Every structure is written in structure tokens, then in C-alpha cells.
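This part shows subunit A:
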Amino acid sequence: MSVATKVASSAGDLWQRARQSRRAWLGAACATALILLSLLFVPLDGRPRADWLQFLGRFHPLLVHLPIGLIVLLPVLETLGIRHPSLREAAGLVLKFAFAACLVAILFGLLLAYGSGESGTTVTLHLRGGVLLAIELLFCVAVRRSWLQTQHSPAYFALLAGLLLTLTWTAHQGGSLTHGSNYLTHYMPPTLKRYVAPSAVSSHPSSFFAKHIYPVLDTKCVSCHGTNKEQGGLRLDSYESLMAGGKDGIVIAPRNPDGSLLLKKVTLPPSDPHFMPAEGRPPLTPDEIARIRAWVLAGASPEAGSVPGIFIAGDREEAPPPVGDYRALMGEIQQMQQSQGAKLVPVSAKPSDGLILRTTDVAATFDDSQLAKFQRFAPFIVEAELGRTAITDESIATLAQFKNLRALHLEGTLVTGRTLGKLSSLSQLSYLNLSATKVTSGEVAPLKSMPNLRHLYLFNSPAEPASADNGIRSTQ
Partner candidate 1 sequence: MVRDIALQSGNLLVRQIGGPSVKPYQPPSIWEQVSYPTSDTVHYAQEHGDALHRRSMYTYVKRMAPLPNMDAFDAPTRDTVCTRRQRTDTPLQALITMNDVQWVEAARGLAERVIRAGGSQEQRIDRMGLILLSRVPPPPMAAVLEKSLSEMQKRYAANPKDAHALVSIGEKKPDSSIPEPELAAWAMIASEMLNLDETLNK
Partner candidate 2 sequence: MKQHPLCSDCEDKITPMDLPIPSGLKKEWATCESRRQFLGRTGKVLGWAALAGLFGEASLNYRALASGPNLQAGSGINNLGLPHFAPKAKRAIYLFMSGAPPQIDLFDYKPNLAAQFNNDMPASVRGNQQLTGMTAGQARFPIAPAHWPFKQYGQTGTWISDLLPYTARMVDDLTFIKSTNTDAINHEPAIMLMNTGNMNAGKPCLGAWLAYGLGSMNDNLPTFVVLQTKTNPKENNQPVSSRLWSSGFLSSEFAGVGLRSVGDPVLYLQDPAGVDRQTRRKMLDAVEEINRQTLAEVGDPETNSRIAQYEMAYRMQSSVPELTDLSKEPESTWDLYGPEAKEPGTFAYNCLLARRMAERGVRFTQIYKRGWDVHDNVVGNLPVLCGETDRGSYALVTDLKRRGLLDDTLVIWAGEFGRTVYSQGGLSQENYGRDHHPRCFTVWMAGAGVRPGVTYGETDEYSYNVVKDPVHVRDFNATILHCLGIDHNKFAYKFQGLDQKLTSPVPAFVVQGILT
């Protein structure tokens, strides 16, 4: 008699005896559990095997839905069954059916994993989860009998809860295998995303790579080229591994998209055996390919905020916050203008866009004391054109009160930079022009930490960087 037959007959004996005695029954349950646990040792070494294994294995995603549905249904029936005995009976059937279906699913899952050569953390986790699920179901079967007798068994409901949790976790792993780990968070609103899914690329989370390249790879490539699997020795789940390449060499050649293997492979005809993504996974859209191409052409940087020529709708700068309504102060504003000569010009017909302080006509004589007079309009002033005026360092403190200031022109003034640090409190400041002043790089340094200051101009000043940048520095 073959081993299989012996096992089957002894299992059958066990089953018969279990039906008769509780002890035997428990014994049978443990034995089954042990067999299940042994499945954890099936070698998943990443080597694909026979086609028939893979063929059958591919039914796992189909079959797995059955135990999922049944396991979810089980607690519902049990809870409702407290009042309605008929449902309780149904629950018993559902439980047994779920266990059986779970075993079948595990079997096919093993065929899939073993056959297609999947390996990696997620696969292992998913397998373990599935096995654990089966064991829990087994215990449910065991415990249920006593529960039925005593009518109250917290243990049983605790098991049911545990069952649901295991199911959720296992199913999530399974989903990640198929769709990528960011499947649920990809389109999440940004406010939620911050809490739930911190960017996988933690080093430069607002870079073009992190926002627009990595998600593509994660969704479409990492399932075969990531921690789960490393086809061709290539991992695409981090910038470093992307640039490192795999068995066939590097896949990204900075500034040379036509020489980048990754791009070559995704742009092959879909029928080509080397076309990527392989195994019928969804191909990259032309948009995604264009983005990768442009990013590679621009140097494949992990930190650049944007790539020339590519514009993503969501990247459009957010509109600045509105300022208050200055219309009530119009009379005063006109008086100021007549007496001072400097003007307060509305940005637009909408008062909430604010005012610009324009000193062009009286620049030569516009000094600190005159600026101080405009302080009462400070909340409405979003831009101060003080180029070539008689402003000195003393006014920086005044300007630091202009909380809504977005653009500040100090080119050609006597500002030395001594007090520039005070401007760091201006959270809205995105433009600062210090061209043709005497500021030095030391004095400008504290400004570089201002998050919004994207345009800092130092042309013709000691602080001007020597590079070809010509004084334009962008934090992007």
C-alpha cells in the first residue's frame, strides 16, 4: 500500500473515531493542523516549474474568493443565530464548507507559488496567513461543539474575531501580490495619505521620482521585481536598486533614454516575448512611459522636483491664500499715495488678491521712515517693490511684519543682509530679489531653510553662487 493510501485510511479511521469520541476528535484536529503547518516548509525557491502546475495554480485567485465569502458570512450567521436557531444550524454548515474551501484554496495557492517560482516576503506571509486561517477554522470547528452545548463561549467569538483579522491580513497580502503594495493608497486624498501611507521613498518624498516614477514601478513592476520576487536579479522597489540594475546590466542610463534597457523593454511590441511587464500584467501607459523618458533625459535624479517638459495637473501651484478686504481703507490709501508718492496698486479686481507697494516713481527718496508708514496696510500687501530705494537694514524688521508678503524686491538697495534672518518668519514669501546688493552668502544662508522661498536672486552681489546658475537658486 502506498503511503498516500495509508495516510488516507488512517485519516478515515481517525475521522470515524473522532465522531465517536471527543478526545479522538481533538486528536484528529491536531493532526490536521500539523499537516497544515508542514505545508509551510514547502520550498518556495523562486524557480518556475512545470506548466501544468502554473495552469492549475492560476485558479487560486478565483477559488480564494469562496472561503473569503464564507468566512465573512460565518460571524454574521453566528451572531444572528443567537436569536434565530435556524441560522445557527446554517452557520455550522458554512463553517465546515469554509474549512474545506480554505484547504482547496491553499492547495491551489501552493501550486501557484511553487509552480511559478514566486518567492519573497509577501508570498511567505500570505501562505502563512492562509495556513493560519485554516488552523483557526479547524479550532472553530472544535470549539463550536462545546459552544453549542454551553450556549455561551467567549472563546468561540474570540476565535471568530481572530478569524476575521487573519482573513483581512492574509487577503491584503494576496492583493499586494497581485496589484502592488500601494494599490489602495495610490489615489487616496493627500490629507489621508499623509497619515496612512507615508511615501515609500522617504528620502525625497516630494521629488518627481517619488511622486511620479516610483508609483508606476510599484504598481506595475515591483510584483516581479521587488522583495517578493527578483526576476532577472532586478529590483525596482527603490531608487538605488533601480539604478543598480540586474543580471542584464543597468536599466537606466541617465540622460540617455534610448540606451536605457527599462524603456526599451516597455516599448517593445506587446507580443514580443521580452515585453515588460511580463505575464500579461497591465502595460505602462504612453503617459507613464513619457514621464520616465523625460526623467531619464533630465538626468534621472532622485531629488529633482520637476522635469522640464512634463507637467502633471496635480502639480500646479496651489493658489496663495486670500488676504482681507482692503476696500474700506481706500480713502486712507489714496491719501497715503498723494502724500507719499509711493502707490498701493491692487493686484487685480478681486480685493482678496491683495495690494502691491510700488515705489518706482519716488524710489530715490523712499526710505525706512516712509516704509514704516505703510505698516498699517501690511496685512493686504502681498508684494513690495522696493528696488533701488533708500531702504536699509532697519526696514527688514518692518517688512517682517508684512505677514502676507509673497514677493519682496530689494535689488539695488543698501541692504547688507545683517538682519535678513528676520524674514524667515514670512511663511508666504516665495520671491526675494537681492541682486546688486552687498549681501554675502553667510547672511543669505538662514533664508534657504524657508520652505516656500523658491526664487532667490543674488545676481551681482557677493552672495552670488559661482556656478552657471547665475544667481538663481531653486529649492525644487
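How were these candidates chosen? In short, all candidates are chains of the complex that A comes from, given by their letters.
Just so it is clear, a residue touches a chain if its C-beta (ideal position, glycine included) is under 8 Å from a C-beta of that chain, and two chains touch if they have at least 3 such contacts; residues count from 1.
The shown structure was predicted, so the numbers you read here are calculated from the model rather than taken from an experiment.
One candidate among 1 or 2 touches subunit A in this complex; it is 2, while the rest do not.
Contact residues on subunit A toward candidate 2 in their complex (touch as defined above): 294, 297-299, 307-309, 311, 316-317, 330, 333-334, 337-338, 343-350, 353, 355, 358, 360-361, 387, 407, 409, 411, 431, 433, 435, 455, 457, 459-460, 470-472.
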